[in-house]
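Heads up, one of the protein chains got dropped from this complex, but the rest are sitting where they should.
And then subunit A:
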Amino acid sequence: MTSNDDQTRPTEPVMGDMPEKTDPLDHLLSVDEPEKTDLHDHLLTVEEDLEGNTDRSYSQGALVLRRFLRHRGAMVAVGGLVIVLLLAFTSIGVGPLPGWWPKNYSDLYPLMNGGAPTMKLWPPAIGEHPFGQDTIGKDYFAQVMRGAQISLFIAFAVGIMATIIGTIIGAAAGYLRGFVEAFLMRTTDLFIIIPTLVLAAVLGQMASKAGVIALALVLGLVSWTGLARLVRAEVLSLREREFVAAARAIGTPTPRIIMRHILPNALGTIVVNATLLISAAILIESALSFLGFGVKPPDTSLGLLISNYQSALTTRPWLFWWPGVFILAIALCVNFIGDGLRDAFDPRQQMD
């Protein structure tokens, strides 16, 4: 997470022969056990002795991870997202790699039972077309999986790109202040005042001819603004902290201060908002495809599927429900993960 990991550092200098499996934070609680008897030992060193608890040490990152892993909602969401990811990418395969599902999302199959889903809960059975078939007989399970693949790819690509752009712009504006800040933040304002959907629609229209990757790029280019503002705000407060003053007093060059001292401390803000960006990107892509500006046939996405079959809601409701459920599941899972991360980074919110 931080760049310090790659530095050489002695591996556990004097802690070799220490008992392993004790909680390193025991010393925080050790107030509990001994009473009067060892009071005198304590008196000699009022400051807690470091030697007494030499086990593995917890970095801030490790503490965050520990809290995250204990967040029940977030863990369920991680499980849910992993299942969706596995299902989407293993079932119909990716590119040349084949999946375990025998059917293809573009081939036509004979219509069975008016295309109704064959999946049954009891007795559990998958059947020929678990999610049913569309009006011309394409396998809907394969289509939804393909749609989920595209939507997930776009969401993560947008999330990552917007995070990188937003972090760079926010950090530069926040740390350098002055003209740089004014220029960058007014540019950000410029992006904010144009409705994202309209801008994305115009650019997406042009880009979607070039395929999904171009669409992801365009969406990434318009959705970094919120993150840039948040990162700037965080950096503004971090740059006044004394450890930054200490770094400047040593003569640390500016890029190093930003990379080593400021950004790792702004990681909480960045990570939490990146997850929220991802779930927002899913929704934006769905909306764009629904409006016909996003992913173009013959490729498909969850939004496009809904758009294609919106009129079928009464006659063939599964054509509407399945992609809807997947959009909902992905967005919900990502949001919950973001929530868990926020609680993990800021445990004070949970106290009381």
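We take it that a contact is a pair of C-beta atoms (placed from the backbone, for glycine too) under 8 Å apart; a residue touches a chain by one contact, two chains touch by 3 or more; residues count from 1.
Just so it is clear, contacts and distances are computed from a predicted model.
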Listed names "Ethanolamine ammonia-lyase small subunit", "ABC transporter ATP-binding protein", "Glucose-6-phosphate 1-dehydrogenase" or "N-acetyltransferase domain-containing protein", with the criterion being the UniProt name of the chain not displayed: "ABC transporter ATP-binding protein"
Touch criterion as defined above, residue of A:133, A:188, A:265 or A:286 at the omitted chain: A:265
Residue touching the undisplayed chain, where the options are A:97, A:121, A:193 or A:250: A:250
Touch list for subunit A against the chain that is not drawn: 2, 4, 7-10, 12-15, 23, 25, 28-29, 31-32, 39-40, 42-43, 46-48, 50-51, 54, 57-61, 67, 241-243, 245-253, 256, 260-261, 264-265, 347, 351-352
